[in-house]
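Apart from one protein chain that is not included, each protein chain of the complex appears where it belongs.
First chain written, first letter: the chains are A, B and C, and each begins at residue 1.
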Amino acid sequence: MAADVYKIQDNEIKPDALYNAVLADSNGAVTTFAGVVRDNTKGRGTSYLVYDAYREMAEKKMREIGDEVKDKWEVDCVGILHRVGRLKIGEISVLIAISSPHRKASLEACHYAIDRLKQTVPIWKKEVWTDGGEAWIEGDPSALVSR
Amino acid sequence: MAADVYKIQDNEIKPDALYNAVLADSNGAVTTFAGVVRDNTKGRGTSYLVYDAYREMAEKKMREIGDEVKDKWEVDCVGILHRVGRLKIGEISVLIAISSPHRKASLEACHYAIDRLKQTVPIWKKEVWTDGGEAWIEGDPSALVSR
Amino acid sequence: MLVVSIYVEWKLNIKVLFFASCRDLVGTGEREMTLTDGATVTDLISELASEQARFTDMAPSLMVSVNRAYVERDAELQEGDEVAFIPPVSGG
Partner (left out) sequence: MLVVSIYVEWKLNIKVLFFASCRDLVGTGEREMTLTDGATVTDLISELASEQARFTDMAPSLMVSVNRAYVERDAELQEGDEVAFIPPVSGG
């Protein structure tokens, strides 16, 4: 039985973690976006990342994104996972999977969902660089004007 | 070591079949599109599908799509698998995974790649319906004007 | 003539959450605070700024949520509210 999933989790996210959850027999398409810890930011070497979240509100805002996506596109199920804690290079920080009868809806909705997540969901990333520096990364505050 | 993959195959395609192949340490995003056998077409019940391909040319055209995508977007690796033979409801017919440093490129490139595959790659689908009918499905010939 | 004036002041107790750079600045992720009845988000920010001057500098970039929904600065707080200070998000 296909179902929505909105979850902040501490443990590893596998690339197919949402696939079976969102897929129903009436679906012809599943688009999955994986955000992965990259080994650099603008050339500065990354050692690891730490993600912090306001868990309860983050899961609520992710559900709101799912609801918004379902209003805008003919999609069936939406799954969003975001990991918190310390993440190594190559590990998945966020996974979004969206199923739909036809491909265009799941592709567009998935793109929209990750853009929206980066605007509204209370999660923060701290970069720890290979040169020993570290900093909380802050998004663009103007992105929140339309919440 | 991340690498491109372009393959027509007879056996089952798993939803994460391309993920590790396309992911490199410098990537921050992997977008994956799975085309799945749906249980109906415009309400007419589907029993199963049969895919036929001009294998050698299909793999060549898939590689051309990958090359085209790399020209247009800053993506790293492209993987495209398409299955042939008899497929059941819920099985994956086509899987595309594209990795990139930043999310927008992999999302847009993945959307483009599946649209293009449906225009240029010599693969055909036969629908066998639950009412006993069957037919080769033909795409829109005008889609091929720009090859 | 004896005049007895009784001033009754209602207080409200709230929970305040701090995240990421804001947590680092404040030095804690969570505090219980008591404000005067009718206090708004702006009043809460003033209270925090009076304790820690650098909070004033950070405040303009912070979003504020009450009970897990974003609110404006003029939102009035209620007894038991969960208020959170939310630096520009950077998930994904």
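Keep this in mind: a residue touches a chain if its C-beta (ideal position, glycine included) is under 8 Å from a C-beta of that chain, and two chains touch if they have at least 3 such contacts.
Predicted model only: the values in this text are computed from it and were never measured.
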| item | value |
| --- | --- |
| Which displayed chains the hidden chain touches across the whole complex | B |
| Residue among B:T32, B:S93 or B:S106 touching the omitted chain | B:S93 |
| Residue numbers in chain B that touch the chain omitted from display | 35, 51-54, 56-58, 60, 82, 93-94, 114, 117-126, 136-141, 143-144, 147 |
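Methods note: only the chains that are shown with their structure count from here on.
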| item | value |
| --- | --- |
| For chain B paired with chain C, centre-to-centre distance based on mean C-alpha positions, whole Å | 52 |
| Gap in Å, rounded to a whole number, between the CA centres of chain B and chain A | 23 |
| Where chain A touches two or more other chains at once, by residue number | 35, 114 |
| Contacts with 2+ other chains: residues of chain C | 92 |
